[in-house]
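All protein chains but one are shown at their positions in the complex.
This part shows chain A:
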């Protein structure tokens, strides 16, 4: 790394922009960070936005890109903003900050730090456009200004607080950092003092607001008229914004919300209202002196119904400049068009007229979207297929894997101690994704005695696959001479399979003949032999080899080959291993790792398969770190999760939190839960889980309760409270009593078809109307042969010589 830097004479600068938003303006400073100053920045606890880069062309581009949002930010800044600091740092170093400045990630990521914790990372191509920077920067600046709600209940609370006080603008942003997000944030800047801004990402709020299809990732904005409600018990009337979310549209929309009804004494074409400038249709209603009050009421109703979409102007006909003929009582004007007059019969008629015109526009857009959608049909929408497809150039190096054929199969599987056979299809993306892992395992095990990895292409050797009853693909079977094939039931990944094969080589169970051996098995030499495979040891303790349970235990051990290391101690000394414990022989002793107290369970006499499930169950960690590979084992328990998210650095706080929960666990107070934790360093996908749960990633560690099976709510342990056993218990108690508001929701979305299907029938009906139609019942029915006969019956008759006067008939010499 260093050498490359020197060789290329790459001059790397550490530069940082630091701009702070003060009470009057945005002042920005370009800070060039050295590793030292970067370090210090990390410890200030302030929010900083950092980009790591080399000095050069890219940097200049980046600087330009950043300059713009900064100046915009200066324009937008409002007095209420606190003096938080946001530093935008562009820095890099070839030495110290190696993790950020090296590897593929260089120049492709920027990070938002709060102190030393990465709040978010952004792909450079999304973050370094103006939209994203502004939205992300403002997003963090306005963290306390804009209310975040996740549930309708929270929204209602904001509403009731705002009633008779201020109006509310609610924005639903499905994806943070996109232009819609920027638009909302900018609006919040400008109108933040005037309206209460609320942002949500939850779909429940969408449902609450009456959106029909909450699953579509569309941004929404509503205006809630809370200021004008007459009684506090009344709901705030809400108006959705029907146009795409951008700054102009929001601005227009908010303007329209301000003044829905105007009066004038001019002819419609002369009336100048704000709506015309906003590109919004205007409806003119003519009012007469006699019916003024009634007209005004009608106009108000209409104005309310059309608010946000149409401006309403009441024109007093008695004005001298009003020249409209008396036969019309209304007019409208679309943007960039002339005034059109018409006669208003009912208020509903006008609403319908406008809504349908507006709807038409919508339909048009939808169709366009559809067309675009169909052109995307040739893009793979399946992550496994697509990733395999992208490798279609790649020749798989199957050298370390034996490709089996009908001729070689039988010989091969009996030759080795263990022959692992993968059954696969070449056209199946899942198989082809797995085969990469399979080759990795084969490479890792190459040269190991007694183990061979082989593969059968079932597209070719269909007979082998049928003979071995393989109906699911990919399938991995383990063959041992003179034994039935064993199905590999673990994760289809390199690590799991590799471990399984190595564990399969361990004799199971270990027959232990003395207490010394037992000791060795649990934490001595015998233990360390396989320590790298698994730290867990399970020991069957029987008072003698004649115990009925021994054979059953041995059979269970065989079934668990590759999964668990089991020991068997059938000896009169076995008694002393359970001495002082409330368990009698036969017993099961579980050691999670040396030095940790054993757990002991009594062993009922049962069938080997029951024993297998018992052993698997006791093997489970009581406070597991959830990983991608082990989650299914724990979800099976069906308990609500008490999930602690731990940051990448193992901070004291995290360690304390873990210890606190462990303490609760050992006191038995968490029995109805599955307490577990996710380490975001080892399991980075945990961050996405937090984002889905809460809509954002709070400072870690964070404790969350998720009732996957029983409810849809996610509860967040209040971040301001210390993560202490006592507080946790109290919180759990509050949650159970319904005193805690959920912080997020787990959607019970049905996984329907991800794309509309390509309807061949509809296309047939369109292009060949009779082709796919059932025959009419009156028609002569019958099999296809009848039809065929009829079809070629016609030409026959045409060419048939007529029996009567024409003797020339048979000359039909058809020159086909």
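Just so we're on the same page, a residue touches a chain if its C-beta (ideal position, glycine included) is under 8 Å from a C-beta of that chain, and two chains touch if they have at least 3 such contacts; residues count from 1.
In this text, contacts and distances are computed from a predicted model.
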item	value
Per UniProt, the name of the complex member that is left out, chosen from "Aminotransferase class I/classII large domain-containing protein", "Spermatogenesis-defective protein 39 homolog", "FAD-dependent oxidoreductase domain-containing protein 2" or "26S proteasome regulatory subunit RPN3"	"FAD-dependent oxidoreductase domain-containing protein 2"
Residue among A:328, A:425, A:598 or A:696 that touches the chain left out of view	A:425
Option from A:218, A:255, A:385 or A:543 whose C-beta touches the chain left out	A:385
Omitted-chain contact residue, chosen from A:651, A:669 or A:741	A:651
Selected from A:255, A:436 or A:741 as touching the chain missing from the view	A:436
